[in-house]
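For this view, one protein chain was removed and the others were kept in their places.
Labels A, B and C are assigned to the chains in the order they are written; within every chain, residues are numbered from 1.
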Amino acid sequence: MKDTYLVTAMRDGLAEAMREDPAVVVFGEDADRSVMGSTRGLIDEFGPDRVRNIPLSEATVVGCGVGAAAAGLRPVIDLMVSSFFYMTMDQLANQAAKLRYMSGGQVRLPIVYFAATGGAGSAAAQHSESPHPTFIQQAGLKVVMPSTPADAKGLMLASVRDPNPVVYLQEASLGGTRGPVPNGPFEVPLGRATIRRDGSDVTVVAVGRTVRVALAVAEELDGDGVSVEVIDPRSLYPWDADTVLESVARTGRLVVLDTARQSCGFAAEVIARVCTEAFSSLRSPPARVTTPDVPMPFAPHLERHLAVDGHKAKAAVLRCLQ
Amino acid sequence: MKDTYLVTAMRDGLAEAMREDPAVVVFGEDADRSVMGSTRGLIDEFGPDRVRNIPLSEATVVGCGVGAAAAGLRPVIDLMVSSFFYMTMDQLANQAAKLRYMSGGQVRLPIVYFAATGGAGSAAAQHSESPHPTFIQQAGLKVVMPSTPADAKGLMLASVRDPNPVVYLQEASLGGTRGPVPNGPFEVPLGRATIRRDGSDVTVVAVGRTVRVALAVAEELDGDGVSVEVIDPRSLYPWDADTVLESVARTGRLVVLDTARQSCGFAAEVIARVCTEAFSSLRSPPARVTTPDVPMPFAPHLERHLAVDGHKAKAAVLRCLQ
Amino acid sequence: MAARDAGADAGLDLVEALRIMIRIRVFEDMCRRLFARGRLPGFVHLYIGQEAVATGACMALRTTDQITSNHRGHGHVIAKGGDPARMFAELLGKADGYCGGKGGSMHIVDFPSGMLGTNGIVGGGIPIAAGAAVANQYLANAKVALSFFGDGAANQGVFFESLNLAALWRLPVVFLAENNQYTEWTRTGDLTAGEIVDRAAPFGIPARTVDGNNVEDVFREVRQAAEWARSGQGPSLIECVTYRWHGHNEGEEAFAGHYRPAEEIEAWKARDPIAALESRLLEEGTLDRTRLEALRGQEQDLIDESYQSALAAPVAPVEDALTGVFAQSAGRR
Partner (left out) sequence: MAARDAGADAGLDLVEALRIMIRIRVFEDMCRRLFARGRLPGFVHLYIGQEAVATGACMALRTTDQITSNHRGHGHVIAKGGDPARMFAELLGKADGYCGGKGGSMHIVDFPSGMLGTNGIVGGGIPIAAGAAVANQYLANAKVALSFFGDGAANQGVFFESLNLAALWRLPVVFLAENNQYTEWTRTGDLTAGEIVDRAAPFGIPARTVDGNNVEDVFREVRQAAEWARSGQGPSLIECVTYRWHGHNEGEEAFAGHYRPAEEIEAWKARDPIAALESRLLEEGTLDRTRLEALRGQEQDLIDESYQSALAAPVAPVEDALTGVFAQSAGRR
């Protein structure tokens, strides 16, 4: 166990993967010095052949990942900021997500595409996207978003070991948060949620940075005798619906917190899934607290106004309990 | 009134827009001869200056739309097949969808981006996307999908007249269907749904080609004394939730048919909206019938197996009625 | 295609080249007839007229080398060693098609012969080939990757981005542009400023234009480029000037109208790469009429039998449509 920053833990998970398999090669803009810190120092241990700086040609680099994986590498591609994924959507959605299926299973594409995601503090509209629903929609990409340093490391190792394309999204606003992280290699299995806090009155499913929001609300309401269960899906595709359904069966209430914009977001999917499959177990209307349907504004007070915060989350939980 | 093919009606709507405003200029691959038919013949009336063939540089052309609109044109850009939108996602999502908001409202961007969408009969995975949820997620793009020739014409004129970027999706499989279309210019207002069939037992919200599926099921169940209301949203963003909520308040039951893949699709949004805002009016679990979470296979029998069809739709409706 | 491999480091076996070109022609002609009779689902883009490009290029490569291709890819698949029976099976959506019927014409993958995929996205295969080259270079496996793409694809940003990356990293990759002078229904010149071959110069990448209807010229250039890449010298661009005899896709006539002058089409048909090679081999005496007829007959039989076997083959169970998105077995290769 070591107390570690989330972004460092993510880097450590990548280092473990590189140690165990020389086919793991990292590509990114300034991957050597690493603007975000997620690849910092790797070049010292693994050298410039395995840690490569790339030109600003994101679409091509994402496509190179497909070709390199088909030809025997396990490419890990740092796209820096999740907004930049949009430059690469053709290679990501039309090629990486579909090639295995289209080929009738002839190719395996062990690729990890990662980036910092979400509002990071006045980074404004082109650096504050939470585009995970768009990746989930592709159906051919696994999508993960850790909320703790330990998960950041374990999910990274699991993602690199997975034989499929994985989009690994690191909450920009959590990069500098610390937490205990086991030493050495370990996996946090893809597709498995974790219950961050047990509760019996209401189930709160929280994504990424909103997990901390949910836990704070749970703590606060605990004083008022309200028992809140907090579930962190960690993997957003495929996601662990069973754990959520089982929880809602016990609590009868559901609130979903998501950093993505509301329409067709992950919160919509969780609510739709629960309502179509466990309608009878719901004792009150489900609720969602998400980023509203607007681009992220620059001004701190405007950005704050849009954030999924404790105030909004608590209000949603209390509404469910009425 | 004239009996017209859907794709021709769409073309006629565009022609009306070009007649009323010389600032409307059309850009597309083979726009002069028009592979899909949606711009066929326009060059004869409006000339090569207003109907332009473009190189295979979709990302740049979509960005040109933003610059041209900001500088005084009303560009209409034909991207041919909705899968190709992925090539343009940066210019579409980071620029077109956000520039007005980011600029504090200084610019208006009257742009229409259109393409044929959805499975078209063994066009396979890279020509059969139904990506509307990805556009809806952007929050800065209006999204429409007509299901009748009359709506195809009226929505096109409304889209070109709208001062914002509109993604106009024409169901490839409906292009050759006929229906009565009023002569001359008329608008089908954006954001307004229409009730295709009145009913009292269950509300079926159906998107694009699934509207016909819903109507057929409604007809069939009518015989068994089941009264099905069929709502065609026509606009998917912003969409007319009021009409749906009002209907569900009457019927107490909801089934959503969507051509997009299930996870984070439009069906998820409709169900989440109704369950969070009108939970008490639901007398049975809502249901969705969508394309499963896989790329579209080539073989006709495999593709058919994934389609939203009458069999699946009827089963979903009957489940709601139990 | 051991034959080709044996010859891989020697010159071009012209009779084998003729055989492959004829095989492609006959395969495509069968597709034409099947499509006309409504027997082929989906889009069909024929390679007829361009056979010398795929044949010359793939015969200059090793079976272990990789290629990526585009929507007009049947010729590339065959030339790289593809089995016509499994191709027909794919086009018919059968279980033992290359992709089990999931891919179809625009997504044929034949991994064992280094065929990484035809592609429905114009330009989509270019970065994929560059990526394969990144792997080859890193693994030092002496493999070369080649990307076939059309003149239309040469206007996609990824083409230039790939040239830049390939030049920077000296990737063992060959960019092969098939300039058939039309992008769908529009003249290449109306969409493409300057010459495609000149687009490599700014990156310091060697480039050549060759007669795409001359299989020997194509072979020579690609062999040179492949060995240049194999020896660590880096990428090359080759523009093959050729012509497609048929429409952009089968069945276009109803809508396309006459976008190509009849004389132009005739002039190019008069430059048929197959007829040219045949008469040359006959003149040289390398072949006589009997052997030529025999060869033609063999290829015709191969295609006919391939089609019959594909036709007789079963389709995949419908449940297959729902599986195969993700590889299951976790962990290392």
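In this text, a residue touches a chain if its C-beta (ideal position, glycine included) is under 8 Å from a C-beta of that chain, and two chains touch if they have at least 3 such contacts.
Worth saying up front: this structure is predicted, and the values here are computed from it rather than measured.
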Omitted-chain contact residue, chosen from C:Gln137, C:Asn155, C:Asn179 or C:Ser306: C:Asn155
- prompt: Who touches the missing chain here, C:Arg86, C:Arg199 or C:Arg223?
  reply: C:Arg199
Chain not shown, touching residues in subunit C: 155-161, 163-164, 167-168, 190-195, 198-199, 201-205
Query: Touching the missing chain, which residues of subunit B?
result: 21, 23, 25, 49, 54-55, 57, 59-73, 75, 90-91, 94-95, 99-110, 139-140, 142, 161-164
Query: Tell me, which residues in subunit A touch the chain that this view leaves out?
result: 29-30, 32-35, 37, 40, 53-57, 59-60, 83-84, 87, 121-127, 292-295, 297-306
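Simple rule for what comes next: only the chains that are shown with their structure count from here on.
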Task: Mind listing the chains that sit against subunit B and also against subunit C?
output: A
Chain whose average C-alpha position is farthest from subunit A's own: C
Message: Roughly how far is subunit B from subunit C, centre to centre by C-alpha average, rounded to an integer in Å?
response: 36
Field: Separation of subunit A from subunit C, taking each centre as the mean of its C-alpha atoms, in whole Å
entry: 40
- line: Per the C-alpha means, the centres of subunit A and subunit B lie apart by a whole-Å value of 30
Statement: subunit B touches at least 2 other chains through residues 83-84, 87, 124-126, 293-295, 297-298
- prompt: Among the residues of subunit C, which are close enough to touch at least two other chains?
  reply: 99, 101-103, 107, 119-121, 124, 157, 325
